[in-house]
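A single protein chain has been omitted; all remaining protein chains appear in their positions.
Each chain gets a letter, A, B and C, in the order it is written, and its residues are counted from 1.
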Amino acid sequence: MTERLKILLLLAPALLVIGGLFGGGLLLGLIESFGYMPLLGQTELNLEAYRAIFASQSFWSGLGLSLYISTVSTVIAGGLAIAAALVLRRAFKGRGIIRFLFQINLTVPHLVGAAGILYLFSQSGLFARLAHALGLIGGPSDFPALVFDPLAIGIILQYVWKEVPFIALILLANMQAIGRDYESVARCLGAGPVQVFRHVLLPLILPALFAGSMIIFAFTFGAYEIPALLGETYPAPLPVLAYRAFTDVDLARRPEALAMAMIIAGLATLILAGYAKLFYQRGGING
Amino acid sequence: MTARLPIPLRLFLALLICWLMAPLIPLAVWSGSRSWYFPDILPSAYSGRAWSYVFSSVSGVPEGLWQSAFIALSATLLSLLIGLPAGRALGLYKFKGKALFELLILAPLIVPGIAAALGLHMVFLKLGLTGTMAGVVIVHLIPALPYMTLVMASVFAGYNPAAEQQARSLGAGSFQVFRYVTLPAILPGLLTGALFTFLVSWSQYILTLLIGGGRIVTLPLLLFNFASAGRNDITGAISMIYILPGAVLLLIAGRYLTGRNSAADSLRQI
Amino acid sequence: MKLMPVSLKAAQKGLFLILTLFILSLFIPRAFANGMTYKSWDEVVTAAKGGTVNWFMWGGADNINQYVSGWVGAELKNRYGITLKRIGINDTAEAVNIVLGEKKAGIDDAGSVDLIWINGGNFRTMKQAGLLYCGYLELLPNNRLVNWRDASIANDFGLPVEGCEVPWNRAQFAFAYDSARTPNPPRSIRELIDWVKAHPGEFTYPAASDFNGSVFIRHVFYYAAGGPEKLLGPFDQATYDAVAPKAWKILNDMKPYLWRKGQTYPNAIAALAQLFANKEVALYFDYDPAIFGVNVENGTFPATTRSYGLGDGTIGNTNYVAIPYNSPNKAAAMVTANFLMSFDAQYEKAKPKIWGTTPAIDVAKLTEAEQKSFHELPRNPAVVAPEVLAKHVLPELHPDWIRAIEKGWQENVAQ
Partner (left out) sequence: MSVNLEISGISYRYADQNAPAVERLSLSLEAGQLTSLLGPSGCGKSTVLKMIAGLLKPGEGDIRMDGQSVLALPPEKRRTVLMFQEALLFPYMTVAENIGFGLKMQGMPRSERETRVAEMMSLVQLDDLGARKPAALSGGQQQRAALARALVAAPRLLLLDEPFSNLDATLRIEMRSLLQELQQKTEITTLFVTHDQEEAVTLSDTIALMLRGHLIQEGPPDAFYMRPESREVARFFGSLNFIGGRVEAGHFLSALGRFRLPEVYPDGNGELTFRPENVCLQDMPGDPNSFTARLLSKEFMGSQTRLHLVAADCEFHAFTSPETARDLTEGAAIPIFLPPRTLRVLS
């Protein structure tokens, strides 16, 4: 057996699943978004669904909200994760426990975090009660609206909560692989601690930071349950709108749902392309 | 030098850890509370009602727990069977189109599953896969398989297949080679991959909802229902149950995950 | 494949085998033919034995869940050998959507839904799209307990039931307040409007996308229209245009005095319940007054919670269960529907500790002993007596009206 054939056989099942399920699902979704549903007896291609969503105010505000939530969550989570990784890479007593707590957080499902955030930050949540106990607020309505709020703060808090450990652990592993010698060299060459971070460590961890952030951005852009639980009814981010349209009792709205799903997928593909450009220049994912 | 951190850094870490643990606190308290009105910092009455409800069969939680576990274990097992060979190919060989294949494996991690699942829905419906465990397991493979494959690829990238040839030359059959040479070498990575794959499936909400059509009820679906219905006590109790397997698995797997094979290390591959 | 371990090859084969079996197993239950018609009730009961009923219903209330999964499920199992599977959903439309999708995909006898808790717009959608199994009511022995002459039972939101669904519960909108905090709650929409302005931040209502929020908005709409009479029957644009601006003006005038100054509305009735429980707002309302008692029982609401209907009446409706046309377990679903109408089921449901809701059957048609049991049921002090509420019951509107009002609210008030 040739090596080529061997490799192909090893890859075949994965190729089948990813290509068939994932690729096939996207392709079917794309076709369906053009109104083509042979199983439903519709075989004409049209752009009705796209026309309809582009004309709808709720789509644009949903798209804007989605982009806003993903951007803000990713930036805050990335920033905090850098800070956390910088502290955690130092050797200090109790580091093992703290790293373990970080990993524990990775295993906690998003929805649990969302429920927790809800009970912490709602206007009658734990923080509001603490504020009341401290005499800062007179009643629930004095507490700032942090969930079901127009700025989607609750949603962002949940994503930040969940993703800081994720990015921080990626960065930590990356920093360990890089070691401290580059920084030592820079220090000797006259760079102060801030300059070392700015000119040496940050550029070195940037690919890992970027990779982690892209995953977070794409995830938050496509997530349904968190905004469904913590968000306002209107405006709702794209995945919520897509799900609503998909489960609408009016089947004619299904192509609209698919069209929105395709827009989500399209944006994610752009991110993926950026990822590919970044990494294949450097010679492979494991590089 | 193992030393104490400067005070501002200690403060930062303390705040960070509090923040990471904070959401779990009201959930735990709610699960045992009976009435907990604003502005009480602690409940005015406690009760085990939520817990006894959650453990009763009418709540659907025991069934949801079992279904969640079955689905996540099946998805992990299937991912392992499919992802192990693929990871081996990616980790050990250079071949034409490898970059493209890597990108394909990576795609489901970036492109949200909801997009593919909406497209698959009609076909699954036609095949009778909606509302079945099989359908949900299959759709969970979309996010689960890439994790497993990438972790296995990184495991095999650091693996020397010459040991297998050595074992062969010493008279080991192909099963023995796998059992005594390959498996021990890849086991820590394999466990890491399995843990993360399990958790990916365990946390799925929207794919289960779409393909399960309401008939496959996993813990996240129950959690969502009770959380949006405002049953904080039951939500708290389900949350506690829901986070348990992940924490336990991490503790058990922890000894395999230490050092270079830490969870973070495999995440770095993603 | 020299280097590939044998076990992996075997595992791959095994995988394909498992997948094949998985897929094959899915078609086995479909092998049972269905769509037959039944001539007698005995035939139905026989056919139902051993069947499974997938009952799709809103799953947000654990007392209802407990009643259905626990009590009803056990009784069905004991009496008829039927397995009841309660499938909790967030919105009835999800179940309608499933059946609709199945019909379009040509799945006409192997659907996944056997029974739906339904009424109003969803019933209309299903009935008009031919998604319902109809005409079996005469077969159900307990059908005699239903007063079909009552228009509010024979018509579901203005649409004749015509044997396509089975009544199992009645609900009437009511308001709740904490008597310890709010001794004098507003007792009509007129009073409410003034009360809100006198108590800024203490009132709100869920958005129109929420079932209960929509009902509240309809009450304001009725008030703006001077009563529901003009609004009954099919949707009429001219009437709408005449009434709607008045209603929107009332609601918009209210806005600055609402919770969070009306910048946002709770997106679900559960959120309003939380606000009320935490004393953020002073008034709560629900289409199912039994919930007040349930919430006091489970500690969510204070024990001093009391409830009432409005002087000018509140909207009431009947809840039904319906069987989709493609249910593979119609006989079992019919037995379930029949059982839900039984005295036992209705009585159990009426117990305050269980649910405490109003029977859908006509109590007067029961035996005297049974009637007595109903009359002797204790009532949670938080729940307004159904008889009192029933004195001023307002009809529901045609779903087209409701849709127009919800849309109008979204466009004119929410944004």
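Keep this in mind: a contact is a pair of C-beta atoms (placed from the backbone, for glycine too) under 8 Å apart; a residue touches a chain by one contact, two chains touch by 3 or more.
Just so it is clear, the structure is predicted and the values come from calculations on it, not from any experiment.
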| item | value |
| --- | --- |
| Residue in contact with the excluded chain [from A:Tyr36, A:Tyr68 or A:Tyr182] | A:Tyr182 |
| Residue of A:Ala52, A:Ala191 or A:Leu251 in touch with the missing chain, whole complex considered | A:Ala191 |
| Chain not shown: contacting residue from A:Arg4, A:Arg51 or A:His199 | A:His199 |
| Touching residues (missing chain, whole complex) on subunit A | 91, 181-182, 184-193, 195, 199-200, 203-204, 206 |
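One rule holds for everything that comes next: only the chains that are shown with their structure count from here on.
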| item | value |
| --- | --- |
| Overall pattern in which the protein chains touch one another (line/ring/star/complete/other) | complete |
| Rounded Å distance between subunit A and subunit C, as computed from the means of their C-alpha atoms | 36 |
| For subunit B, residues contacting two or more additional chains | 38, 81-82, 85, 88, 121-122, 126, 138, 224, 228, 232 |
| Per-residue multi-chain contacts in subunit C, two or more chains | 2-4, 12, 15, 94, 101, 105-106, 271, 274, 277-280 |
| In the complex, subunit B residues that touch subunit C | 33-35, 37-38, 45, 47, 49, 53, 56-60, 78, 81-82, 84-85, 88, 121-122, 125-132, 134, 137-138, 161, 164-165, 173-175, 177-179, 182, 213-215, 217, 221-222, 224-226, 228-234 |
| Subunit B - residues contacting subunit A, complex | 1-5, 9, 12-13, 16-17, 19-27, 30, 38-41, 81-83, 85-86, 88-90, 93, 95, 98-99, 101-123, 126, 138-139, 141-142, 145-146, 149-150, 153-154, 157, 199, 202-203, 205-206, 210, 220, 223-224, 227-228, 232, 235-236, 239, 242-243, 246-247, 249-250, 254, 257, 262-265, 267-270 |
| Interface residues, subunit C side, partner subunit B - complex | 2-8, 11-12, 14-15, 19, 22-23, 25-27, 30, 54, 56, 59-62, 65-66, 69-70, 73, 85-90, 94-95, 98, 101-102, 105-107, 110, 112, 268, 270-271, 273-274, 277-280, 298-300, 302 |
